[in-house]
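With one protein chain held back, the other chains of the complex are shown just where they sit.
Each chain carries a letter (A, B and C) given by its place in the written order, and its residues are counted from 1.
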């Protein structure tokens, strides 16, 4: 999947973004006293859900239409720990849209002191109910493409 | 749901049991330094999965046949903390079988020092794909009933 | 632990309550297409966190003072499934306060159609850093007691 092109990055400054805030749950901590690293992918998913709802419609409805966006690649760079009860902010932006795939980028920060906690990127591919890759519905692709311009 | 009858308990000594062992994951700890309490329900589900497989067939196949067992009631009594990397044992037994519901009981121990960590009970109801209660398939009910005699 | 007294219930109508809302995450669903049952305990913990913050201070600060509230008993009755992307509301109230233990009760609803999804009860005991039961600090106990009157 050739989605990691430098040229996608060039347009990032024009991309519309959505902001999602959540409070770190006790369940999300581990015995190191900080949020467990896998939860950052859950937070990215929350950001992505909000992005898709804001720019198109609820992803629940996208799935009811028969299309699912399955995560094909995920990367997280952890910069500072998030702790229990802190409010964190997930900024989500669309980095690339192709016929069968879409890449989102995320920045997770702690608004209280404006510290950047993590950056992440996920690539999702459009699949049918049997998990086979299919072209993204035109309307979904169009809305996402519009959101990245 | 009148499944909590004292008389179900009377037959427990005759009930066949299954044993499941697992190692506490780092992901399962919280900042108190012990396993987070909600995970005990996940461990019970692992025990239940093993019980159903041993006495009938994979619960994955039960679902493919169109029946799902949805948790209707869950109780956990926490007796001692489980910690990261410890091996824990889930003992699962069937406590009651009705036409649309089945109750499992669990004892979670740490074999290393034979400490009892928790006891639990879950009631599951048989539902169809739309989450409506349905009678349990005769074969499933029969196998479970046989396992409790 | 004799916290399950009928007489605690009598005062419930006078108890102050807190409301917490959250949106069901994709991560919280399972292949039955509904929220996985163990997550309800996580939602209760969110409600409890908000209750303690509103009536006293952040539970994070309570822990920094050296006291932890460990879950000793949990019960959930599941009434209707919660689904992805639905907003759910957790109503938390304090049911009983003792010197070393406190019981919370929860009602989880879906405000969109006012359906009750679950009721739950958790008993927490006050423990020190070594997980040994200790008396609850007077201020914490006093604030909680005040919240239940």
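Definition applied: contacts are C-beta pairs under 8 Å (C-beta built on N, C-alpha and C of every residue); 3 or more make two chains touch, one makes a residue touch a chain.
The structure presented is a predicted model; accordingly, all values stated were derived computationally and were not measured.
Interchain touches from the omitted chain, evaluated on the whole complex, reach A, B, C.
Only one of C:51, C:84 or C:104 touches the absent chain when the whole complex is considered: C:84. Residues of chain A that touch the chain left out of view are 31-32, 34, 37-39, 41-42, 45, 63, 68, 70-78, 81, 131.
Counting the whole complex, the residues of chain C in touch with the unshown chain are 26-27, 29-34, 36, 38, 84.
The chain not displayed touches chain B at residues 23, 25-27, 42, 45-46, 49, 53, 58-60, 83-85.
In this text, only the chains that are shown with their structure count from here on.
Because chain B and chain C share one sequence, their contact can be compared position by position; here over half of the interface residue numbers appear on both sides.
Remark: chain A and chain B have CA centroids separated by 35 Å (rounded to whole angstrom). For chain C, the set of residues that touch two or more other chains comprises 42, 45.
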